[in-house]
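A single structure is presented below for examination.
And then chain A:
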Amino acid sequence: MTQPLLSIDDLHKSYGSEEVLEGVGLEMDQGDVTVLIGPSGSGKSTLLRCVNRLTEINSGRIALDGEDVTGADTDVNELRKQVGMVFQDFNLFAHLTALENVTLGPKKVLGMDAADAEAAGRTHLEQVGLLEQADSYPAELSGGQKQRVGIARALAMDPELLLFDEPTSALDPELVGEVVEVMRDLAAEGITMLVVSHEMDFARSAASDIVFLDDGEVVEHGPPEQLFQNPTADRTEQFLSRLHAHEETA
Partner candidate 1 sequence: MAAILLQTADWLFVVDNMGLLLGGTAVTVALTVASILLGFAIGFPAGAIEVYGSDRARRLVEQVGVVLRGTPLLVIIMILYFGLSVSSSAFVTATIALGLRSAAYQSQIFRGALQSVDDGQLEAARAVAMSRFEAIRHVVVPQALRRSVPGFQNEFTIVLKDTSIAIVIGIGELLTTGQNLYEGGQSTAALEIFLAVSLVYFVLTFATNRSLDRLSDYYAVPEGTT
Partner candidate 2 sequence: MSTAESTTSPLRDRVGTVFTVRPLTIGLTLFWIWVLARWTTDFVLAGVFGLDRGTPFLPAAPFLTAADTVASLAAPLGAAGAPLAWFAETLQFAADATAYLPALAHGIWTTVLLTVFSVCLGFALALPLSVVRVYGGRWARWLALSYTELIRGTPLLAQLFVLYFATSLTQVLRGVPGVGVGFIPAQAFWVAVISFTLNSAAYQSEYLRASLDSVDSGQLTAARAIGLSKLEGIRYVVVPQGLRLALPSWTNELVYLIKYSSLASFITVQELYGRTSTLANETYQYTELFVLVAILYLALVVSASALMDRVESHTATAGVGHTRQ
């Protein structure tokens, strides 16, 4: 029996006296695409940031490939070679071109030599449709282009798991599509993705599992057809109906 790629167990996280994550559990196999949904403040982004330890947990266990990554002796930098992240605000390195953004990690962290890193970098940029913008600086790119570079940058480290923290929330509506398309392609290629997003179309069509988070706990989870058509919990139903109402008026 193969063990899950990612295993989160009874995760607790508080900021001061406020408990943001109250015993969250979650499992992902290789190739899974899990989408976290829920109202704002439910702890979705916090959960994501705990996985690559940008945020430290209070108690619980997170295991990657069976190995506990929350211990004090875990090499955080090693962890981040396995787990990549795409940010809501892109966070592209402002002083570097798109290509340099993508090759910085491979060159400095993975020790690739410049020529190899560049070749690989161009491949990744092509994968997200931005080969022509390789020498452009972030300030010269549109929001959607910036985010796609962000995805290429994360892919360039060849991670086992890709985290997406509301990747399209900071984009103008007409630019959302190009990013979602890239994400769909990645899902189809079998990349393991843990996504926090409000893009329900993507969730419906590409996700293997939807997890509904509310008030710091997992209320329910299941495949999209099941969760969207027949939610078991009342809270899930209420959230989904609010979402539908919004989508219909949008």
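Convention: a residue touches a chain if its C-beta (ideal position, glycine included) is under 8 Å from a C-beta of that chain, and two chains touch if they have at least 3 such contacts; residues count from 1.
Candidates were picked such that all candidates are chains of the complex that A comes from, given by their letters.
If you're wondering where the values come from, they're calculated on a predicted model, not measured in any experiment.
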| item | value |
| --- | --- |
| Touching candidate for chain A, same complex, options 1 or 2 | 1 |
| Residue ranges of chain A in contact with candidate 1 within the complex | 52, 54, 77-81, 84-85, 87, 89, 91-95, 104-105, 108-109, 137-143, 150, 153-154, 157 |
